[in-house]
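All protein chains but one are shown at their positions in the complex.
The block that comes next holds subunit A.
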Amino acid sequence: MTADLAVVGAGPAGLAAAATAARLGLRVTLLDAAERPGGQIHRHPAGGPVPRAARRLTRRLPYAPGGRAGTSAPGRAGAPRASAASRDRDRVTYLPGHHVWTVARDGDTWLLHAVAGVDEEPAVVRARAVLLATGAHERQLPFPGWTLPGVVGAGGAQAMLKGGLALPGRRVVVAGSGPLLLAVATTLAAAGARVPALVEAADYTAYARHAAALARNPAKLVQGALHGGALLGRGTRLLTRHAVTAAHGTARVEAVTVTGLDADWRPVPGTGRRIPCDALAVGHGLVPQLELATGLGCATRRTPDGTPALEVDAGQRTSVPGVWAAGETCGVGGAELAETEGEIAALSVTGRTSAALARRRARLRAFADAMAAAHRPGPGWTDWLDGTTEVCRCEEVTAATIREAVDGLGARDARSVKLLTRAGMGWCQGRVCGPAVARLAGHDPAPDRRPLSCPVPLSQLAQPPGAER
């Protein structure tokens, strides 16, 4: 069977696109690496109910809330009394636990190759059009001690809590940069952790320069203020223009050093102070997940925080005909923007437009760009590394080794650093260290190239072209 549209990613963007496309009569196949729909923001425990905010999106999936994902009920499409929702459901084939490792052109259709389930079974989906809604992952900037147990990603901590897992510690410093930190600190506090400090490398006053964009997004402002207020009431200190420049401890993190930064994020000598804690949740914004798109040759642009994202037109079309993109792949901007873009993309696949959605997207995108500009990592952060700091954890490559490759061996970008040091060659394929390595080589990161989006068993690669889902 050939789907009219294959959607990769069941976060807000992909779900909105799949639901809209189904409503417009397309047969949609929706694939996601995760077992549960909702993407990063709507993480929820396996077996638990879909969060209320996500239910609106998942209603039109062949998916029973609280239960396991299923296939659509057979034979309902023709039933005269079937509700609109169930009719749409019948047009969506939802494939959870399917990690798409590449998308390949085959004549005038597309083949999506996936590794499916814990047994890593092969799966191939054929579709006339593709929508990439693969979201983003968290940006990590290394610092001495960041590999200690107890140091966790800020978004990761958030996702763990939403997934029903335990708190990373009792006394958790939240640090890094970006609006997500406020949400993370609030969630941690609500779950019973003490958050002695929220350490933000940028300066919220930078928002003032973009007052116009912010004023058009009152909901965001209120949400932000609420987060801040709730935290400050619980004894959390808000330290802007500061960074955690070292984590201390032997078996696990016991304290962090927090240092003042100048406008370029360079640590200001003499401003360091120690804050005891038993966990650190740290993240420096989000980075769009682009490898499927760059593998297809989709053009990218640089967002105001220096990160590559997909270039799309008014209809969310990428530069490759037949391939659309929506959500954080087109630039980090939050769940509401992702959903809006998903809807616009689905309309566009069927040749439709919506002026109202276009206006909403413009407003939210302006806001996202303002935030991105405010939280763009300053080049001076590399000053808080010491030579022995491991920048690439998979291959254990230190900052000194990388600097030697750049200064002594002729590396000028992340790729040549990788070739000369193995930084980025390990299991995560540079997802974690990529932005940091690029900066150490003196550049903003180039668009990721990762021909295999995830590890693929050789037995699967070796299979002749065969059955499609």
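Some points to look at:
As a convention for this text, a residue touches a chain if its C-beta (ideal position, glycine included) is under 8 Å from a C-beta of that chain, and two chains touch if they have at least 3 such contacts; residues count from 1.
The working rule: contacts and distances are computed from a predicted model.
Only one of "Coenzyme F420-reducing hydrogenase gamma subunit", "Electron transfer flavoprotein subunit beta", "ABC transporter ATP-binding protein" or "Oxidoreductase" fits the UniProt record of the hidden chain, and that name is "Oxidoreductase". Of the candidate positions A:1, A:362 or A:409, contact with the unshown chain belongs to A:409. Of the residues in subunit A, those that touch the hidden partner chain are 102, 104-105, 111, 113, 120, 295-297, 395, 405, 408-413, 415-416, 419-420, 422, 425, 427, 429, 450-452, 455-459, 461-465.
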